[in-house]
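With one protein chain removed, the remaining protein chains of the complex are shown where they sit.
The letters A, B and C name the chains in turn, as written, and every chain counts its residues from 1.
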Amino acid sequence: MTEGRQRVLREGIEKAPSRIDEVPEDRVVRALLDHFSSAVSDFQKLRQGVLRAKIERYELVKACRFLRDSLGFEHLSMISAVEYDNRFEVVYHIASYQNKLLLELITHTPKEDSAVDSVSSVWGGANWQEREAYDLMGIRFNNHPKLERILLPKDYLYHPLRKDFKG
Amino acid sequence: MAKRKGSGTLGLVVRPVRRTGKQVWSSLIRGKPNTILYPYQKLDLPPTYRGKHTLDFKRCIGCSNCVQICPNDCMWMEKLEDPELGKIERPGIDLGRCLFCGLCVEICPTVALHETVEFELADRDREKIKFGPKDLRDDTYAGQVVEERQKRLLPVLDMSKCTSCEKCAGECPEMCIAMMPIEGVGRSKPEINYNKCTSEGKCVIACPEKALEMKDVYESYFEMPEPKLVLQNCTGCGACVRACPADAIYMMDMPGTEKVLKDGKKGKPKKRAVFVLEKCVGCGRCFRACKFDAIEMPGVRE
Amino acid sequence: MWINMGPQHPMTHGLWNLRVKVDGETIVDAEPEVGYLHRGIEKLCEDRTYPQIIPISDRLCYGSSMTWSHLFCLTVEDLMGVEVPERAEYIRVAAIEMQRIASHLMWLAAYAADLGLMIGFIYTMRDREVFIDILQALTGSRITYNYPRIGGVAHDVPPTFGRDALRACSYMEKRLREYEDLFDGSKVFMMRNVDVGKLRKEDAMNLGVTGPPLRASDVRYDLRTDMPYSVYPEMDFDVATHPDGDCYSRYRVRMIEMAESCRIIRQAVQKMPKGKWRIRAPRNAPVGTGLGRVEDPRGEGMMYIVGDGTDRPYRVKIRSPIFVTVSAAPKMLIGYKLADVVAIMGGLDMCIGETDR
Partner (left out) sequence: MNLYEFCYGIIHWLVDLVNNLWYWLGDVLPWVFGDFFDAVGDFAASDSNIAFFTILTEVLIIVIIALINVLNFIWLDRKFMGRMFDFYGPYYVGYRIGGWLQNLADGIKLFVKEIITPAKADRVGFLLAPVIFISSSFLALATIPLGRDFGIATNESGAGVPAGVLVAFAMFAIAPFSILIAGWSSNNKYTLIGGMRSAAQMMSYEIPMLLTVASVLLLAGSFSFSGVVDAQHDLWFAIPLFLGFIVFMVCLMAEVEIQPFDLPEAEAELVEGWTTEYCGMRFGLFMMTSYLRGYIGGALATALFLGGWHGPELIPDPIWFLIKAYTVFVIVEWTRWSLPRVRVDQILDIGWKRLMPLAVLNLFIAVAFKTMGWF
């Protein structure tokens, strides 16, 4: 029996300690602007604890690694791909467990060359979500370990969430 | 392995056995099992249960809102002739495709559709679970159930009697009646803000032509699209008036548009449609009836 | 030897495939495959008006459909800027917590059946029926409730709701003690669970595991307290965590969560104010994005809706917790025995409806 379970059996519920200090929203903004001043823009506070920022796609992986290692964003919630008239938007929702923050990072990619660098080396949870985005929207992720279709059959021809897909 | 005080290997095996033994005691000797023997003992269903629909023919106005909101496209409008009600249109439901979401009941502006607790609808024949309006008809059901939706007593305008005297607007204590001029007609019509109305009825008393009348109006939680007239396309044919299930459209003469005939007399003036938006249920039948693209209604299926 | 566990297999609780490579009985490699139940819900949503999507979002998960329709309404309210009446929020919280208990009970039933304890299956399903009955009286349906609406809930609570809910809570707390006899008190159950399927804290955070498996790996993160979304800030409850990260901790976390849900239901029923339960919601959404984030019974549910000014959404993205959690399965599986597959994958509470969407 490990020590931890003994403690839990005694106390029932226990609280996890926080690893790094409190990072408020404006410090995240400042740190990002300091390190990636040319790539990051359009900061916006949506509501308490939710931030939005735009980032150029060439700095994406670097910024994500910086977010994870220095600012405590250890959880990638969701990767969603949205198609607009002239571009694709890949939206990363990144959460911080200690600071109770949610960061919405938006990356643009043109329609002709719809490719983004993969962040699955930063967060393991991005692996399948990137595969899903590739499967349904047709966005390629560079350096992805296994970029295959996941929800649809392997020999399927289309990317059904695109607006030009009909039936 | 988590060990508790005084429970060794044997104790940890005996505890679940004791638990199940208690259950045997309570279901075999002391009482009966928990099962409901379904086909012989019926389930006790709550009155809010969503089962087969019923339709009150007298309340239904045939607006087809239910057909439009249905997520599965399992409803249709059927034209039929009733000895009492004349030529009417009423919805039918294909219960084989229905998912019993209850949106049709919620959107019904006159609360004519209801859901009963009847759920044993299976049949060997697919056609037999298609319920036409006559199979759904139950004119007595609506009075029996407790009504969920809130009713309000509100003044309802009959535009054909209105003379634009503005007496109702002056009488309203909440200032919720505004006289809006109608383009091309040269008159104005009262528009009543139902959100502010307190149902005192002073406007009804003040109206000299009895054009306003207090009626029960069910509160609707759905914002419906509103029709908009494109005046230069309107030919005054009156198709929308005949199509409107809620009598919310009136044809009005436009003075000054009379054609001068050969003998110098003035002919009949052009007509235009006027919408009383308080009565509109947003069904879009006028939009579909209009052949001249004179009515715009964004968000309505063709 | 590669063994296909699935798509039709008692372990899968649905339709997915887990390919495991075994050496004797020990697993040396594993590869989950999903997608057998893909219904294209995200595409379907683009073709329907906002009220029509609520029944579809119910169908995302058969175990906790209330959470998903609530999440959809929450997201659309964020998009449209609709304020929900306070009574509706309390009704929603009570309903969601009941749904959480029902979902956890269904998980416990499936988990017990996986481990070969059929009696656990029957008992938990029997007690789930109590909550299902209350939800049926509240909403009118048993599995797919279609109850939350944009700007409130579909209709008011029935007059007996408060009494029934309080009674069910005390019944449930009594039953939870009985389950301790059946599960914790069973030597064989402990043998099957303790130190099986270990997931370290760092791996759990990095692989995107959320919900009870994350809290079982000693991360104290619950969206109900850490990013409160409804009237949860006014509720008093604890977040269950467990330090070990094995199957037993996942079981334990869920058991504590059920007890905490009972507490929340009590408070919600007692604090429920009088007033309107629904307001008239706009038909068209503005141009912009809406984001909803709730604590599903299975993890972090998230929805991202892009509106384009019409009455239909431009894009709906659904984050299903299990879709990400199951991608972490090889990390947990490798090195354990073949029989542990059912314990580990059962402990994740798979729900294929939301995974494949």
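Following the convention adopted for this analysis, a residue touches a chain if its C-beta (ideal position, glycine included) is under 8 Å from a C-beta of that chain, and two chains touch if they have at least 3 such contacts.
What you see is a predicted model, and the numbers here were worked out from it, not measured in a lab.
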| item | value |
| --- | --- |
| Neighbouring shown chains of the undisplayed chain, as defined at the top | B, C |
| Absent-chain contact - pick from C:L115, C:A240, C:V269 or C:I318 | C:L115 |
| Among B:G21, B:P47 or B:G186, residue touching the chain not depicted | B:G21 |
| On chain C, residues whose C-beta touches the chain left out of the figure | 1, 3, 5, 9-11, 25, 112-120, 122-123, 126, 182, 186, 188-189, 191-192, 337-342 |
| Touching residues (missing chain, whole complex) on chain B | 13, 16-17, 19-21, 23-24, 27-28, 33-35, 37 |
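To be clear about the criterion, only the chains that are shown with their structure count from here on.
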| item | value |
| --- | --- |
| Geometric centre distance via CA averages, chain C-chain B, whole Å | 34 |
| Chain A and chain B: spacing of chain centres that average the CA atoms, whole Å | 44 |
| Rounded Å distance, chain A centre to chain C centre (Cα mean) | 22 |
| Two or more partner chains touched - positions in chain B | 1-2 |
| Overlap residues in chain C, where contacts from two or more other chains coincide | none |
| Parts of chain A lying in touch with chain C, wherever the complex brings them together | 2, 4-5, 7-8, 12-16, 46, 49-50, 74-78, 80-83, 91, 93, 97, 100, 102, 104, 123-129, 132, 136, 149-153, 160-161 |
| Residue ranges of chain C in contact with chain B within the complex | 48-49, 51-52, 54-56, 119, 123, 126, 136-141, 144, 146, 149, 151-152, 154-156, 158, 178, 181-182, 184-191, 194, 248, 278-284, 310-311 |
| Residue ranges of chain B in contact with chain C within the complex | 1-2, 7, 9, 12-13, 15-16, 18-20, 23, 34, 45-50, 69, 71, 99-103, 106, 115, 148, 220-225, 298-299 |
